[in-house]
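Complex shown without one protein chain; remaining protein chains in place.
The block that comes next holds chain A.
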Amino acid sequence: MTGGSGVVVLDNGGGLLKAGFGGDMNPIAVVPNCMGKLPGSKKWLVADQLQAQDVDVTGMTLRRPIDRGYLINTEVQREVWERVLHNLLQVDPTNSSLLLVEPQFNPPALQHATDELVFEEFGFKSLGVADAPSLVHLYEASRQPSLFRAQCSLVVDCGFSFTHACPVLHNFTLNYAVRRMDLGGKALTNYLKELVSYRSLNVMDETLLIDDAKEKLCFVSLDVPGDLHLARLSSKDSPFRCSYILPDGITYKKGFVKDLDEAHRYCSIPANREWVGKDSTDSDRSKFEDRKKPELSQNEFVLTNERFLVPEMLFHPIDLGMNQAGIAECIVRAIQACHPYLQPVLFESIILTGGTTLFPRFAERLERELRPLVPDDYQVKIIAQDDPILGAWRGGSLLAHRPDFELMCVTKSEYEEMGSMRCRRRFFH
């Protein structure tokens, strides 16, 4: 499918940009939404060039067009979109319509800038705007209609810049009940950078490498004090200890985990164990020595309790000093802002989406946190998507495939006649 009069579906995320054609199952391009520059050279690498095999991402300066989830820098975004549209999708914008997935509460000034970018710089034929939660609901409802007989659900979208809890009813997001936490993948990566820099190597500039380490090594713990005690044991017994090797440009171009099997040892521990709390001073001493030794060779750092302390931040931001409620309370407040008749139904259909939910054991831990906050007679059921990163994109693809999609869009001639403000009223947010 190249060009023609197809619909291009673009999910403009803070971390990853997902682009493809409407009607497809999977997007053609899932690339980082940023431009990067290596310290030695003057050339800027765009989007998927950063993922190429021979690129060493150490010390790379990144420029993101998205700040706190909203599109601020249209110059950089134009570069990224050009690369994606011309090189990866090979589509001609003047012949196609665009379905853009935007975050909620987009200020009018930014909406105007986005419209300018779409119509005047690229020249798309028409533009449709949707928000991620309604698309996710559409996709899940079409896959499992028996679960959503009441046509409503609560979509928890844990993305790169923030986390939203949005109730969706009949494919419309209930704006007044949306609650937002300013924590997402970006804050988790920054926290991990801070922990590693404080305890071993200084990695404050290595965003992409630490992103990779976070995705491969972090998990959610079901019992934090118990796991902290386990992590204090010496290296032979500690099931959490593993090391990540940084690239040095000569032998390794990409960072990687030293021993993946070792990294997965924690899975074999049963979830509800009784720990025998005896810290022996010997184990502590050997642990400190172990921590100091491997750093001198090779360029690697060791992670033990950071692996589960980093995702812990989503559940208890106050442990960091941030005066925000955790994700469980965010869900409860969002649901309580809705009509009382809707509340039990919403608790029964909670959908988890967004890349940050990919941590192992996330859904289990969320259910444990949520259950005490919910009245006894309501059921709590959490549905994790198969592929949380592509969830919103697939919903967009379904929407774009519908025959009445063109009626929902704003065409270029309408935009030129009436301007951006009048056209935006057609989209309900």
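What to note about this one:
Methods note: a contact is a pair of C-beta atoms (placed from the backbone, for glycine too) under 8 Å apart; a residue touches a chain by one contact, two chains touch by 3 or more; residues count from 1.
We adopt the following convention: contacts and distances are computed from a predicted model.
Choosing from "Pyruvate dehydrogenase E1 component subunit alpha", "Signal peptidase complex subunit 3", "HIT-type domain-containing protein" or "Mediator of RNA polymerase II transcription subunit 31", the protein name stored in UniProt for the chain missing from the display reads "HIT-type domain-containing protein".
Interface note: of A:D319, A:D387 or A:E417, the residue touching the hidden chain in the full complex is A:D319. Considering A:E194, A:D223, A:E369 or A:E414, the position touching the chain not shown turns out to be A:E194 (whole complex).
The residue touching the chain not shown here, chosen from A:D24, A:D92, A:E121 or A:D182, is A:D182.
Within the complete assembly, residues 37, 39, 42, 61-64, 67-70, 72-76, 104-105, 107-110, 164-165, 175-176, 178-182, 186-187, 190-191, 194-195, 197-199, 202, 204-205, 207, 224-225, 228-229, 231-232, 284-285, 287-288, 291, 304-306, 309, 316-326, 329-330, 333 of chain A touch the chain that is not shown.
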